[in-house]
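Heads up, one of the protein chains got dropped from this complex, but the rest are sitting where they should.
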Amino acid sequence: MTGAWLGPAEWQAVALSFKVALVAALVSLPFGLAAAYALARGRFPGRDLFSALVHLPLVLPPVVTGYLLLLAFGPEAPAGRALDALGLPLAFRWTGAVLAAAVMAFPLMVRAIRLSLEAVDARLEEAAGTLGAARARIFATVILPLIAPGLLAGWVLAFAKGLGEFGATITFVANIPGETRTIASAIHAFLQAPGGEGAALRLTLVSIALSLAALLASEWLARRVAARIRA
Amino acid sequence: MTGAWLGPAEWQAVALSFKVALVAALVSLPFGLAAAYALARGRFPGRDLFSALVHLPLVLPPVVTGYLLLLAFGPEAPAGRALDALGLPLAFRWTGAVLAAAVMAFPLMVRAIRLSLEAVDARLEEAAGTLGAARARIFATVILPLIAPGLLAGWVLAFAKGLGEFGATITFVANIPGETRTIASAIHAFLQAPGGEGAALRLTLVSIALSLAALLASEWLARRVAARIRA
Amino acid sequence: MTLEVAFRHRLSAGFALDVAFEAPPGVTALFGRSGAGKSSVLRAVAGLLRPDEGRIAMAGAPVFDSAAGVDLPPHRRRFGLVFQEPRLFPHLSVLRNLRYGRRALGLPANPAREAEIVEMLGIGALLARRPAGLSGGEAARVAIGRALLAEPRLLMLDEPFAALDAARREEILPWLERLRDHAGLPILFVSHSLPEVARLAARIVLMGEGRVLRAGPAADLLADPEAAEFLGPREAGAVLQGRVGRTAPDGLTEVRLAGGTLHLPGVTAAAGAAIPVRIAASDVILALTPPVGLSALNMLECRVAGLHRGRGPGVMVRLECGGEALLARITARSAEAMGLREGLALTAIVKSVAIGPADLGG
Amino acid sequence: MTLEVAFRHRLSAGFALDVAFEAPPGVTALFGRSGAGKSSVLRAVAGLLRPDEGRIAMAGAPVFDSAAGVDLPPHRRRFGLVFQEPRLFPHLSVLRNLRYGRRALGLPANPAREAEIVEMLGIGALLARRPAGLSGGEAARVAIGRALLAEPRLLMLDEPFAALDAARREEILPWLERLRDHAGLPILFVSHSLPEVARLAARIVLMGEGRVLRAGPAADLLADPEAAEFLGPREAGAVLQGRVGRTAPDGLTEVRLAGGTLHLPGVTAAAGAAIPVRIAASDVILALTPPVGLSALNMLECRVAGLHRGRGPGVMVRLECGGEALLARITARSAEAMGLREGLALTAIVKSVAIGPADLGG
Partner (left out) sequence: FAAASLAGPLDAASALWEEESGHEAVLSYGGSSTLARQILAGAPADVFLSANAAWMDEVEAAGRIVPGSRRDLWGNALVLVAAAPGALALEDLPSALGGGRLATGLTDSVPAGIYAREALTALGLWDSLAPRLAEADSVRAALAFVALGAAPYGVVYATDAGAEPRVHVVATFPAESHAPITYPGAALTPGAAEAFLAFLETPAARAFFTDAGFTDPPEPAR
């Protein structure tokens, strides 16, 4: 899997994809955690609606999600303008690709974290409370370490999805070399033209290698976490 | 959300989507369970590779997955021919759409089930063993009931993904009304043709309604399962 | 620093709690059969169970009051609770489990106290380990240490010694006695062992089916022949006030009671100190005339104050020895043969070694 | 139907098991301090821990043999194990927990036995409930019932009564005695309560730091003054062979020993039956001349067979009463005052009610 047969433009796509997937997975982690906590523990009206909203990117065709993102965060939309003013322009920028990837991966991440949260033994939280730990401390010192497997799993899913995401990304931020042309976009573009299969295959292999690396890292981390608890 | 403003062709797509998502989610459940079990408990060489393979549909652009499915299960491919001979033709049939949806949803389902499996208290399995239960019985009477939340979550993710899946489906089995033209394909097609936004929006709403219903059903079931354990 | 508890709570269609008692500084034992509601009361006091109605107050300040809408969360109450199961944090080492409370409360480290508690519990070799591999008794000890180190305003112990061997119990009990005597905090103690309860508790709350059957000073309850029905006749006994005298070179210490002097081994209290001495009813032998040539050193001159026939072949004899009450459980046959009747003077024989350290204190 | 256990296993860098003992039908007690390795031995016997090397065989057939490469999975061994924690299945009702073993083994339902066990454990009101809301003692009882109903070839009980009140223990112990006497299966019993062990166990395996310190018949070990060091001096005692005589209308039953006749309450065995009687060393008072006018009914004529000074103010006196050994623990001061020496004839006084049902059996 050396780079000899990848052109510089392809390497650029690989590096960009890696960046986009990594940042998307990292940035969405706190939001995913918050949403998962609200869904697992919260008892608020509209909880089911919120759950549905979180699942939406899974249910809708990616193009629709991308279109909705364009409507909400396009340069003309209020949200887009506000972020732009805050120094975080999204339109046709890699940051937009990050948003698209994060949104598409969000339901997967939330579900993974939520399953872990639901498995946390409430009796340990009670014990922490009687030892003087407030809610926030219980969360940081008991819940968070115990849901590490779910966070890791959510992170891996989001990273993998970030590598593979294409429909929403291209619809939202197009396919601009060096800015928003990710591996997935590039593969898609190659497949659109007759004879592009070879280049598409090479990029596919790179993509698999990247995700395999992420996966191995996460499995290794998960085993360390599990070993800490068992030993 | 009455049908007055949906034409018969659109209703057909809705019914088909529902069927495809439902069947895909149900059929992939045992496979997802087996894969999750192997990943959570198995200690075999190539486990990480297997894990990577399971994640592949997430990492690859859906078009690539669809194309690979076409190459593997197309009418002229050996696997496709074999299944055809067994009375299970896939190519350009709704069964193929089921396969595409199931494959795309597989990583999500496996991860959900795996997280639940990893949370099962091994001490209960030990207890079952000393009471005379063989592995298979422990699986059926202890593990399976305890991972019900994960199975449900996996099922919902797969169903939602089945509704939203489009890239792999259209690439593998095209977009044939009544056979493989799902809601997502239809939405996509509407968006491609000038003036289709209205129809696309209506179908999107139907899709959201369907997934909301599935979600509510699953949350309700999950609460019942949890209540059974807590009360 | 007195804990006041009075609340009702419906746990299920068939089971409701309805309790009211007070726990001043010192040990208050919750005693009762399995399923009586002891752990549920502790949960309510700790803030883990929200009663339907009632009031729970510490030193006059309510931590829960349904009428006033007060309900402090557990961490604001600072009530330590050693649960019936260890509930250790699986992801933290034993040492970090022990220190969890201090860190949560922002208390400064207290290495001396930590070392003392680790030593007392015999968990020094386990500090670096994770809870998963600990034996049942090891985990129980770590859980005790974790609660003690958090320096709570109130300590609740739910059958803390159930998984411990007798020798370890004998190491922890004196420590708890010191804590009780010096820290001035209320301790709620749940145990199925009456000797332990008799040794530690100044007050006993006897529970049954979610209610308080009896509550009062341990000496009264243990010496009350009618409470024996709930405590179990084999466990009844009296608590007498003793004053420590000199300790002879052979290790026996004089303890003076109103009715005579006892010679007891293993007394650690200083000379001159007042200590309560529990004498189990089944450890007392009665003699019409003071016997001679007997290995038992301890004899008290008493007078029969009452006879209580229970079910079965036993009789509970209430004695009055120099103004204090003593209980003796003998067979009806002996009572008849000896012609026991109210007012009869006789000698109560107590084997010195039958009063072990587990029956001293109070 | 004898269990043979001999294996080594390294649990961690600092702790290794190295045990060998046999358990014939009847109760074999595993006794030892917390962390001694008792639960780990049970895990190995059950097939939940695979020893590094050794052999575990039941009725001559190995269930584990590292040399022969035999290692039956737990369900093929059919060894019942009541764990130190209840480990109930949270998703099943109490009733389905109880029936789990029978269903797994394909055994036909046995409503009579089920009713009997439910009644003995007092869990009839819980059958429809899920384990989550049970109290500690309730869960422990369900776990006992679940193992009993599976009709194992071997029963292992890991501190089964730790969470139970004395009254409930008294209901379960006779039942276990009947099981022991009639089912002919080996029972491994872990407990920190020596009275329980003395009552149930025919053999004792004394463990410490992963090794067997002593193993042998309970009567020998309990009467061995040197084993008292491990068992705790307060717990030492002798087991004598008695024969049940007639029961008087006042509820006292004659039990004839070689050295005399005891009058005991609460004996359930039929007249003519041979029963072992345990007399704790601390429950014996010695008299140079048979005293009169005493409430204690039980006196045995004995001769001093030996004196063992331990640490502290106590002396263990070994007595020979009609050919059987008896232990008495008295103070050194009394021994001196009475001029005790080997061969001296004297009377041992045992309070009848001091020998409760918990000390009968063996």
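Should a chain be cited, it is by its letter among A, B, C and D, assigned in written order, with residues numbered from 1 in that chain.
Just so it is clear, a contact is a pair of C-beta atoms (placed from the backbone, for glycine too) under 8 Å apart; a residue touches a chain by one contact, two chains touch by 3 or more.
Everything numeric here is computed off the predicted structure, so don't read it as measured data.
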Among listed residues A:G7, A:P75 or A:G198, the absent chain is touched only by A:P75
Selected residue (touches chain absent from view) among B:L33, B:A91 or B:L163 | B:A91
For the chain that got dropped from the picture, name the residues of subunit B it touches.
-> 63, 66-67, 70-71, 74-77, 91-92, 170-171, 174-178, 180-181, 188-196
In the full complex, which residues of subunit A touch the absent chain?
-> 63, 66-67, 70-71, 74-77, 91-92, 167, 170-171, 173-176, 188-194, 196
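Here, only the chains that are shown with their structure count from here on.
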Find the geometric centre of each of subunit B and subunit D from their Cα atoms only, then give the gap between the two centres in Å, rounded to an integer.
-> 57
Where subunit C touches two or more other chains at once, the residues are 85, 133
All pairs of touching chains, each written as two labels joined by a dash = A-B, A-C, B-D, C-D
Spell out the residues on subunit B that touch subunit D in their complex, using ranges where they run on.
-> 123-124, 126-135, 137, 141-142, 145-146, 228-231
Of all residues in subunit D, which touch subunit C in the complex?
-> 11-12, 14, 32-35, 39-40, 84-85, 125, 133, 135-138, 140-141, 158-159, 162-168, 192, 194, 232, 234-235, 248, 250-252, 263, 265-266, 282-283, 285-289, 291-297, 312-314, 328-335, 338, 349, 351-354, 356
Using the touch definition up top, name the residues of subunit C that touch subunit A in the complex.
-> 46-48, 73-75, 78-81, 83, 85, 87, 89-92, 100-101, 104-105, 129-130, 132-133, 146-147, 150, 152
